Each structure stands twice: as C-alpha cells, then as structure tokens.
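Please see the structure below; I have some questions.
We show some of the complex, not the whole, and keep each chain where it was.
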Amino acid sequence: MGNLDTLMQDLVIANRILAREEVVDAYGHVSVRHPDNPNRFLIARSLAPELVGPEDIVELDLDGQPVRDEDRSLYLERFIHAAIFAARPDVMAVVHAHAEDTLPFGIAQGTKLRPVIHSGSFIGTEVNLLVTDMAQASDLAKCLGANGVALMRGHGFAPAARSLIEVARLSVYLPRNARALMRARQLGGEIKYLSQGEIEARNRGYSPYSVETWRTWEYWANKAGCGHLLTRPEGGQARMPKG
Amino acid sequence: MGNLDTLMQDLVIANRILAREEVVDAYGHVSVRHPDNPNRFLIARSLAPELVGPEDIVELDLDGQPVRDEDRSLYLERFIHAAIFAARPDVMAVVHAHAEDTLPFGIAQGTKLRPVIHSGSFIGTEVNLLVTDMAQASDLAKCLGANGVALMRGHGFAPAARSLIEVARLSVYLPRNARALMRARQLGGEIKYLSQGEIEARNRGYSPYSVETWRTWEYWANKAGCGHLLTRPEGGQARMPKG
C-alpha cells in the first residue's frame, strides 16, 4: 500500500479510536497533513467519526476548500484545522473535540488545567484558555503557541501534534489528566502538579514512534473494532483481538 | 413512505436514542404532534422506550385519551404530554424523563441549572424549577413559558421543542450541561455562565434541520442500533454503521 493509502487508513482508525474513547461523538473531527503536499490536509466529510470509512475522506487546501469537485457536506469547523496547518508548519495532525471532562476547566475560574499525571506532561505548564465567545481560527492557531493544546471556553479543546498517533494520545490523555485533577481537588489539600523539570524530562524521553506508542495505537484500534485496518510497522508484530 | 409513517418511524428512533443515551430507562417517554391533526399526538403504549416498535405507537387526543379502541395499558403520565400540546401550539415534540444528572439541581438549593456549554444554550437564562410535590400538568405547561425545559424537583425534567430531533437534542444536552456545571462547581472559583448575548447568538444560529443536526441524529440512531430505520433527507447521505 502506498504512503497516502496507509495514511488515509490511519485517519479512519484515528476517527474510530476517538469515537470509542469518547473524545468525539457526532461532533469533533481529526485531520492529517497530506504526506506529499504540505499545503493540503485530509479530513472526513461531515459525518460522525464513528461512521467514517476511507471513502469519506476528502482533501482540502489551507483555506479549507476541497481540491476536487465535492457535492457532499463538509464540517463547518474545517477552517480551524486549515488555520492551524497554515500557521504551524511543524504540525502534522489536528483534533477538535468537546470531550466532557475538559469542559469544567473552561467554566470554573478557580483551577487551571495543568499536568498532574505523567502522561499529561504534553500539556506543558498549563493549557491556554480562549475566553472569547467564538474564537477565530487564526487566534486559536496562535494560542497553540509553544504548547500542543488549546482550550475553548464552554466549547472544547484542540490539540495539534507531529503525528496522528500522537494527536490521538493527546486527545485521550487530556481528559484523563483533567479527571485526575478534578478528583484531587475534591480530596483537598495542596495539589502536586508536575514540575517544570518533570515535564521536560518526560517530554524529552517521549518518542511518537516508540514500541510503547505503537502498543497504545494497536490496543485502541482493536478496542474500536478496526484492528484489521492496522498497518504493521517494520519489524513490529501487529495483532488481532482474541475472543 | 407517507408523512405519518415516516414520523412514526422517527418516533421509534427517538425512543431508542433516548434509551441508548440513558435519558430514559423503564420510565420516561417521548411524543410528537400528529402531522395532519394538531389536536392529536403520537406516543408509545406503556412500554420501556428501548423496546418500542412501530406497532406500539398509539394516537391520543389533547385530553390524553386514545382516539381508537385500545386495550393495552397506556403511560399514566401521558397527561403531561397532552397538557403541553394543548397549551403550546408551537410545540411539536415533548419528552418527560428522569435523567439522573439533572436531579441534583432540583434537590440542592445552592446552584441553579444554567447554560455553561454552547450546546446548552437552549436552556435560556435558567431552567424553571417546579417545587410543588406533584406538579399539575397544566402548571408544567405554563412553566415551560419562554424556555424549552422545566425541571421537576426530585422527579425529572420535561423539554418541549419544534421537532423530534430537537427534543432529543435537548434531552441529551441538558444532562451534559448539568454535569459540566457540577464539575465546575467542584473545581471552585467563579463560574462563567453563558451570557445573555451568547445564548441569543447561539440560538439564532441554530437550525433544527441543518446538516449538523442531521449528523447527530444519524450518529445517535446508529449507536442505538436503528440506523436502518433512518429516512434519508433530501440530498443527504444516510449511512449504515461499519463493523
């Protein structure tokens, strides 16, 4: 299978994983930059991520316009993806989602969403919060700045990352970090956030293509019922689920 | 399929969706006004919504009486539906349910159920709370006033809307807004509710028949295992779930 075909298949997997892990429902979407043309990106037509198949993937330019004739409806929020890909050449994959457990941090003024668990270290010191009603896509792209994720008040969040696997990982672990912090707040007493040193040490050690990262992707894909779509990495062992 | 047949099928879908999304269990029901006779409405016989099929739909008048001979049991609370349809000619669909996460707002006196997430803007400034023990159905209809939803202390809630799709949406997003607000309260600090301006802007932009609304209905129907009952809208693309 060619590079593009594999990536489209991976994009289907990412859609299903995000649905299964309850990061997206009917709303929310994931996109990936075109492997051969950095001025284009791939995203599903307007469809709930759980239902997305390869035939639903469309190719858009950095203005959010389809590069081929298209009579199917497209996501209204595709412009958020386009703006991030345009503003951030280092970004290869973007999610925009409404995962419930991140919402309280955009509503309550008393607690910032900061990393408290090791797998939340990608958040950086704290999540940027967009407080304007309707964040303009370009503001969002700017807000992502050094960090990999932005929070939109009353609305959701948008992580950007260097690969599909990594953006899926951020999307699953941000709500998990949010839950751990919410519950810690309920327990009372001082909160021990990850220190700047811990965050940096952890992020230095992280590789988006490690054995551990692949294990997660393989697990989530199987859970989401699309283990059969996995492309076996060089030298790795792809596995089908057991009954 | 005729207009009435389609609507009955949609009512079956709405029953299954509300069950799958845990808005109703053995209790709770959804009804829709008759498309050809505004003095009648359709609702299931006394049966848990998850089990409802087309043959379980009965036609009632605005006194809650069946318009045809009926020897099967009917919901005791059908009079709530009848009273709302009688008092509010603009209402096309009604739900009455006990979704768990809305209940605390009828029990605790310290926090009103107000919109904090964009998809909760239909709540209006705040939810009306019926504090009488056994709310009379006509009081409930009055209480719905300008807003689309009323809360009954220790009992549940009743949203009314312009379509089945919309009433399902309200029923799913009211508990979600409730959860976001509960968790924000736990985080502490001031709560940022949606402003009157945000509520109005959001509600102005909402269309009960938009591409986005259909995407949600299609997604929920598939999740509830009745994607095959969907009626494809003009020009749309109905989709079956993937394995």
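Every chain is named by a letter (A and B) in the order it is written, and numbering of its residues begins at 1.
Keep in mind that, in the parts below, a contact is a pair of C-beta atoms (placed from the backbone, for glycine too) under 8 Å apart; a residue touches a chain by one contact, two chains touch by 3 or more.
Remember, it's a predicted structure, so these values are computed and weren't measured experimentally.
S.K.: How many copies of the chain make up the whole complex, given that 2 are shown?
M.R.: The entire assembly in this structure file is built from 4 identical chains.
We adopt the following convention: only the chains that are shown with their structure count from here on.
S.K.: Between subunit A and subunit B, how many degrees of rotation does a Cα superposition need? Round to steps of 5.
M.R.: Copies differ by a rotation of 90 degrees.
S.K.: Measuring from the mean C-alpha position of subunit A to the mean C-alpha position of subunit B, what distance in angstrom results?
M.R.: 31
S.K.: Could you please specify the touching residues of subunit A with respect to subunit B in the complex?
M.R.: 25-27, 46-48, 50-51, 53, 72-73, 76, 98, 100-101, 103-111, 133, 153-155, 182, 185-186, 225
S.K.: Which of the residues in subunit B come into contact with subunit A in the complex?
M.R.: Listed in rising order, the residues are 116-119, 176, 179-181, 183-192, 194, 197-198, 201, 211-212, 215-216, 218-220, 222-223, 236-237, 239, 241-243.
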